[in-house]
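A selection of the complex's chains, in situ.
Chain nomenclature is as follows: A and B, assigned in order of appearance, with residue numbering initiated at 1 for each chain independently.
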Amino acid sequence: MSINNNFTKTVMSVGEMASGAKLTVPVYSFKAEQSEGPSVYIQANMHGAEVQGNAVIFQLLELLKRCDINSNITLVPYANPVACNHKNGEYTLGRFDPITGVNWNRMYHFDQGVIEPFAQENIDESDEAIEAKFKQLMLDEIEQKLDHNIYGLTTGQRIAYQLQRLAHQADLVLDLHTGPISSKHLYCPEYAQASASYFDIPHTILIPNIFDGAMDEATFCPWWQLQQAYQNLGRPFTMGQGLFNKESFTVELGSQEQIDLDVAHQDALGILSYLKYKGVVADTEFTPQQMTRYACYLKDYKALYSPMGGMIDFLAPFGEPLTAGQPLARILRMDNYGDGDPLHYISLDDDVIPILHFASASVNQGTELYKVFTNYFKL
Amino acid sequence: MSINNNFTKTVMSVGEMASGAKLTVPVYSFKAEQSEGPSVYIQANMHGAEVQGNAVIFQLLELLKRCDINSNITLVPYANPVACNHKNGEYTLGRFDPITGVNWNRMYHFDQGVIEPFAQENIDESDEAIEAKFKQLMLDEIEQKLDHNIYGLTTGQRIAYQLQRLAHQADLVLDLHTGPISSKHLYCPEYAQASASYFDIPHTILIPNIFDGAMDEATFCPWWQLQQAYQNLGRPFTMGQGLFNKESFTVELGSQEQIDLDVAHQDALGILSYLKYKGVVADTEFTPQQMTRYACYLKDYKALYSPMGGMIDFLAPFGEPLTAGQPLARILRMDNYGDGDPLHYISLDDDVIPILHFASASVNQGTELYKVFTNYFKL
């Protein structure tokens, strides 16, 4: 029997430009006949230059049409067309609103003040009621922001809140990003560490229960803080189980400014491996690849800033431990040739795993050169 | 007898570009023979497009050479040459690092964790010792950041910390900014409200004891939080007096992208009026202008975001109360002409005073249109 799942496509209006041009986002939804597994929300391209996720959603749609799906799945490519369409020179201005400088992935909403009152008011409710009421509370908060704000919303909030409204309806959230020039890596909440091994991604950053404005945090922090509030009130739950079977990941698919549909097919299989593990799809062929998986805690994921202006010859390969003292990069300073030091080598006193580096050879003093794992360990 | 104060000029290196070009900042210092009044630090042009402060420092230098000065005064124009020299099209990219999007005036340092231990350890010290030791602590913190950071500093931190090192040595700090298209206004800590009437500036925003990364906060919050820590420990001091005679202001001189040396002369006189009031200069001719001065609290200083994309005909003049319901602006939407509404009027349900508006007629949905005082009052 061949499966041919239907999806629905809707179009969400997320912004208007000066000429009146309306920017829209397509939303693809699969509805499971009997929704037994956790529901899923996947988006891509919130940062303008991070486009590979769109290709991954293409391949996921192609694959999901033939899958045995147990729950509802929503997929949103081109999540931020304002950013996606913004060129500065040949490149796409990636990470922030060109008018304000605010990072597009720091504008989601979470008011921590609602957690404790909710737990207190609903201390004796059933698990089902807690889940339903808290999900509704999250949605109501977003609706309130979107529709009842006299002084208005910023461009980025309007986009973020509309995406968040979709994400809050799901149990599992995947936000597809990329680094600048980068290996694949995964941001994973600490409680979901076990899930990290089901993605085909060799590097995982474990993040704590702190909301800093990003989509993953905006969707897992409310539940995690609620679980802790109940714990404090003497009603213990376990994250990742039952009504708290909520997980959110930022999936970093490699480098920005490029798409590759063949690599995207592999990326999609890795995501389906995770979805199979969570019971979203039943197809047994989706299994994680065997690989060494490294992890570190967010506090140990360090950015290294350039000690001088210059041009960087990036030397250290991604994903492999680099012994303390080995060079990460060398900085060319031709202005020093003949009467100074034209080559400056950069190394660290720690063993590190280089994860990503800056997108250009040319840096100012203080430009972020590398991000590296320190105090890393195997998953 | 004619006064002819000498100043010293030094040059501070604040950044290196990819070509190795070094960016420097000139630092002008007057030393009083007997330093009896509070010392002063004045800087300009931390945001690239906000250049009028450089002209004000020019006029202050011209005037201070002839003043009867009681204390040390340091003046720093071109505080951020990286930003000042960065063009995007014809305009100067004003507010943020073009690589990271981080606001240049949100990178100063203050670790609130040092306050309470300091107060406890120095509960019985003399006023003089408290002042000297706390000032040294602030400086040590900055030195530690500047010189002992294995992973380096961002471009903006390196600039900000060097400026902050100068500012922490002063009692009174003025950070000269401008708005986009703007009236003159003043950010003033709540405790220093009395001082606001000595500037020739008709609008004052009173700000609380919360550190958000700006220069004014970075220099007054430590002292204000220290004063509160002592209060909690039972040793009350008054802000603005004695060892707590510390004040910091962000002075918004009008609109960005322009200088006017004649207006700068007036601006300089207004600053000297404040310095006379604080005892920095003895010259009696510096007195505040008579004007109606309005103020509101920071929480009541509202940004209004555009409800649609379009082109704005800004209507409301700055600085005058605007009755609820009166139009602030109208939005032209030619794409709607003939089959929709080509003109959309914007008004608010509150009485407001418009303080500044966006620098361009062309806005996206969600672009900040105006900033206005609500719940304002007369000083």
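Quick note on the criterion: a residue touches a chain if its C-beta (ideal position, glycine included) is under 8 Å from a C-beta of that chain, and two chains touch if they have at least 3 such contacts.
Note that this is a predicted model, so its numbers are computed, not measured.
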**Complete:** The full assembly in this file, of which 2 identical chains are displayed, is built from a number of copies equal to 4
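Rule of thumb we're sticking to: only the chains that are shown with their structure count from here on.
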**Asked** So what's the Cα centroid distance for chain A and chain B, whole Å?
**Response** 36
**Prompt:** Contact residues on chain A for chain B in the complex?
**Reply:** 15-21, 82, 88, 95-97, 99-103, 150-158, 302-311, 333-336, 348-349, 362-368
